[in-house]
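Only one protein chain is missing from this complex, and each of the others stays in its spot.
We just call them A and B in the order they show up, numbering each chain from 1.
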Amino acid sequence: MRRFTYHEPKSIADAVHLLSAYGEKARLIAGGTDLVVEMKQGKKEPDHVISLRSVPGVNEINFSGGYLRLGAMVTHRAIERSPLIRERFTLLADAVDNLGSVQVRNVATVGGNICNGAPSADTAGPLLALDAVLLVEGPEGERNISLNEFFRGPGKTALAANEVLKQIIIPELPPEACSRYLKHTRRKAMDLPLLGVAVTLIPEAGGEICREARIALTLAAPTPIRAIRAEKHVAGKPFYRAVWEEAGVLALEDSSPRTSFRTTAAYRKKMICALLPRAAAEALERSGRTMKG
Amino acid sequence: MIAVKISFLLNGDPVTAEVPDQVTLLEMLREHFELRGAKEGCGYGECGSCTVLVEQEAVNACLMLAAFVNGKSVQTVEGLAGKQCRLDPLQEAFVEHGAVQCGFCTPGMIMSAKALLAENPRPSRDQIRRGMAGNLCRCTGYAKIVEAVAAASKRGCSCGESS
Partner (left out) sequence: MAKVLEPESGGVALQAVGKRLPKLDALDKVQGKAVYIHDLKMPRMLYGKILWSRHAHARILNIDTSRAEKLPGVRAVITGYNTPEIKVGFLKDNPVLKKDKVRQYRDEVAAVAAESLEIAEEAVRLIEVEYEPLPAVFDPVEAMREGAPLIHEEKGSNILKLPWKLICGDPDEGRRQADFVVEETFLLPWVTHCCLGTSGCLAEFQPGGNLTVYSPTQIRYLAQRDFLEAMAALGLKDKRVRVVSTAIGGAFGSKLDTYPFEFITILLAYYAGRPVKLVFSREEEFFATPARQKVEAKIAQGCTREGRLTFRDVEMVLDNGAYTSWGATTPSVMMMPISSLYKVPNVRYTARCVYTNNIYATAMRGYGNPQATFAIESQIDALAEQAGFDPLEFRMLNANTAGEVTPQGFKVGSCGMKECLEAVRESLNWNEKRGKRNGRGVGVGSLIHVGGGARIYKSDACGTIIKLDDFAKVTVMSGATDMGQGSDTVIAQIVAEELGVCIGDIKVIMGNTDLETWDVGAHASRTTFVAGNSALYAARSAKEQILALAASLLNEPQEDLAIKNSVVYSRRNPAVSMQLERVLRAAHFKTGGTQIVASHFYDPPTQMLDKEMKGNFSAAYTYGVHGAEVEVDRETGRVEILKYVIAMDVGKAINPMLLEGQLEGGAAMGIGYSLMENLQTEKGKVLNPNFLDYKMLTFADMPEITSIIVETGERFGPFGAKGIGEPPLVGSAPAIANAVYDATGKRVRSLPLTPEKLLFDADGSEERGGE
């Protein structure tokens, strides 16, 4: 790795100050599992590396007032071990269950996963399907960014160079809601998704009709996306497999998957159609219901 | 040269090192402390050969800046065996069950298993497979490693000390 100066500010404001002072020559480091690799590969060569690990509070999980607040430095492991998240925000637990290795999950953070803007980020889809909002701090103070607005392209986000992600804010789901994140991979572990499908379902009273669905796809487009057409299609309709198969086809219209050496666009398309109904069915099963037809 | 001073507990002993800022935990352990049990198999956190414990949790030492362990405890494979040639039950189980072939992945495997058993003293075979999936092995096909970890768990190798 190229030489750099390591900083450990004691507050977000100090971190913002350092970022402002060093500009493009500075990089924030969270767990480091992505940045260290990129620095070793010479893809990123910062002169200053700024860690948030001495900032109090950024690794806390807090649930109150109808919101789950994840500090930016909350590790995937902490999410994995949180009974609250497993119970109430299940698809987020799905996301970390098979993200990298235990070793990576022990240090990699949810903030890092989002801020890297990697098209394959495992928490991105679930957080999109949870309508997450990002609380960021810059020289001008704090602001909120909807995650829907956050991803701007591979490796590109709405975060300014001198802004720091503080918190991910997730509105509570109604108790009847259910969710599932399906990560489709070649291997069963240590793999990036070929496609990720995140689904949050909120049924009408009685549970037969879908009141609202939030559907997010990873690797279906250059950034993680919401499949809006598919969401609209299933809203107000009963949980029938045929409806969700139609939604799969509509989700294709929201998508623009790429062919890479990892797989083909055609395969990704086929997986969108195959896995959206499957994710919905598995989400429903979690609330004791079954997809009909 | 820019250097950072790091104080931490290494295999139970308080130590201090002054290393350049960009040095990883693995480089510091192998070069500064001459503990060469942890190996660099890939350098990118994809093989687990460099696994050590930081605050009892398994991490890839190749991806962690040395500065990250300031004030923390680090355990390496060299810190497992007790005095008078006594091995940790996991080490014994790896030997007895044929879990070692070329051995390059072994120190990392054992440290991963150590963390796994500390959290879950009686893992199922499936939990062992999932919990250790960050450690690659090209020789054994993993089967004998699963056996060894299962055997060590039966012997009650759960916490830090050999019993």
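Here is the rule we use: a residue touches a chain if its C-beta (ideal position, glycine included) is under 8 Å from a C-beta of that chain, and two chains touch if they have at least 3 such contacts.
Just so you know, these numbers come straight off a predicted model, no measurement behind them.
Contacts of the undisplayed chain with the visible chains, over the whole complex, involve A, B. When the full complex is taken into account, the listed residue touching the unshown chain is A:278, out of A:105, A:180 or A:278. From the set B:12, B:71 or B:98, the residue in touch with the chain omitted from the display is B:98, counting the whole complex. Among the residues B:47, B:66 or B:117, only B:47 touches the chain that is left out of the figure.
Counting the whole complex, the residues of chain A in touch with the unshown chain are 184, 186-192, 259, 261-264, 266-267, 270-271, 274-275, 278. Looking at chain B, the residues touching the absent chain are 30, 35-44, 46-47, 49, 76-78, 80-81, 87, 91, 94-98, 100-107, 110, 128-130, 132-146.
Keep this in mind: only the chains that are shown with their structure count from here on.
Chain contact summary for the complex, chain A toward chain B: residues 1-6, 8, 29, 32-33, 36-37, 39-40, 49, 51, 53, 77, 100-104, 106-107, 188-190. For chain B in complex with chain A, the touching residues are 1-2, 4, 20-22, 24, 43-46, 48, 51, 54, 57-60, 62-65, 67-68, 112, 115-116, 130-136.
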